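The complex is shown incomplete by one protein chain, all other protein chains being positioned as in the whole.
Then we have subunit A:
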Amino acid sequence: MTSHDVRDMLDLPQEGAARPIKKQKVAAPRPVLKGLAREVQNLSGDNPIAIVPEGSIFKKRRFASRKPAAKWELRPFRNSARSDDSLILRHWRRLDEKRKLPPQPAGENRDSATQTMEGVVGGEEQMEDSGFAKFNVQVELFDYSPEEYESRLRSEDWTKDETDYLMKMVSQFDLRWPIIWDRYEYEPPIPEQAPSEADGNARAIIVAPKTRSMEDLKARYYAVTATMMVIRKPPIKMNSAEFSLHEVMLNFNPEQEKARKIFAENSFLRTKEEAREEESLLLELKRINARSERFSDERRELYARLDAPSSSSHTNNFTSSVGLGQLLQQLMSMDKSKKQRKSIMGGEGISPAGPSGPTQQNPDHRRESSARESISGPSAPNNKKGPPNPAERRQLSKEEEEMYGVSRHERIGTSGPAFRQEKIFKPLLAKSMNQQKIINNVLTELEIPPRLIMPTADVGESYDGLLTSINNLLDCRKVADKLTAEINIARAQKAERERLARESENAGEGGDVGAGAETVVGTGGKGNSGAPGSVNGTTTTTTTGPGPTNSEPRNEEKAGSPTASVKGVAHKRSASVMSAVSDKSAKRQKK
């Protein structure tokens, strides 16, 4: 009988499967045994079957370190999570040295119950609380006052009574909807009537309680809670968790949920055959999709190969090693950009007509590098597609915008932010140089700096107003100039006609012509301004002034000096008007 047989009998695994721990033991040199002992050893073979453990592996008990047995007491405690304070339960706790009660006088014949109960009565103050009380958490519900209900929560489908009932159920069952729905048994209160006679009527009036689906219950609860949330805390002030909760509740769609459940139910109740059929159909669909994808992939690949760089024209470029190096670089980068490129027709079938050396090396190179990658393990960066996309600016969703109070303005939208200053100067810049000059003159006259000191919105507005009135004035002056010029011409023509008529009348008095003409001019001048001297004065100022306009000389050319004088007057007047206008704006600006 060999060890093999023993193993066979004992159903032990064959020698090869010996456990490593045992092998270790075998490694130790074995004493040479004699007689029966050797026979026994032969029976067991190389791997002795240990029946008696060698030496004790158990530690001897250390009697020396034995301490007196720990004392335990049945300690009363209460649980603060309970609604009533009266329940005092007791559990075994190790007797705490400090709290230890004074030893009972010997011979006292009381049993433990009365003893501990008295302890309870005496030491009620310091009685410990259950460590589990803290796990008592309750759902936080919004409660509403009757007024709030009337103003915000009314519903056609729900009475206040039933809403109350729903809220009570929700808190009772901690928002576990399947249970709430399962236990929902609302009975509308029986309307109070005259007890005896109306009894029959009352029964007739009672509406059969509506059967509510879980979605109905949820929809109502969410509607109430979302409304109450907003009443208690406007959405701007909610933190993100509250806000998203609010959103979820607001967007609860019972119809969709119902449809989903019907769908789920149908798929749940599929028979085996239907399930199998659906599965096979899905598989088929997947296969078709995969095939068409592969087909379009191959087609794309084919196109990509067809429009390979045309290399026939510039072969000279690649004759030098530098050129070849460049080409290699170029091809490599192309290759990387199309990483998942697969060979369709045995790889090099349609290689571009260019020098084939580098292209042929390429696959080898790739394989090598991929092999290296796989050796270095999956953690190695495998991203050869260049740097990751720069982090895109996070687009705020509509809800977030609302939450963060972001508002958008159309005027900024297009060209981005700008200085008000620029906005103010825009209308100015659109004008011609001449007009700018005039306007600047007016402004300097009004002692308003061309660049506003403090361009607040208000100031800018009044400045705007000022500019438009300056513009209006300028326009008015232009019209006035034109009209006076026309009047003057008409007058001159009239005078000429009269003179001619007079001449024709007094054909004899030819010598007076010069003097007559002079007086006419003189009276004309007087009639226009009434103060010839002042007219002259203004004319000089305009001509010598810092900004003589272009139009003025032209006017002078056309209409001669009288117009010029008129203009001077107009200018003067306009200036006075303007000072009246700009007084206000100047004051405002000082503000």
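One rule holds for everything that comes next: contacts are C-beta pairs under 8 Å (C-beta built on N, C-alpha and C of every residue); 3 or more make two chains touch, one makes a residue touch a chain; residues count from 1.
Following the convention adopted for this analysis, contacts and distances are computed from a predicted model.
Here one chain is missing from view; checked against "Phosphatidylinositol glycan anchor biosynthesis, class F", "NEDD8-conjugating enzyme Ubc12", "Alkylated DNA repair protein alkB homolog 8 isoform X1" or "Actin-related protein 4", UniProt names that protein "Actin-related protein 4".
Screening A:160, A:233 or A:261 for touch with the missing chain picks out A:261. Among the residues A:4, A:38 or A:176, only A:176 touches the chain that is left out of the figure. Annotation: of A:270, A:291, A:336 or A:478, A:270 touches the absent chain (contact as defined above).
Residues of subunit A in contact with the chain left out of this view: 59, 62, 65, 69-72, 79, 81-84, 86-94, 106-107, 109, 111-113, 115, 130-133, 135-136, 172-173, 176-179, 181-183, 214, 261, 264-265, 267-272, 275.
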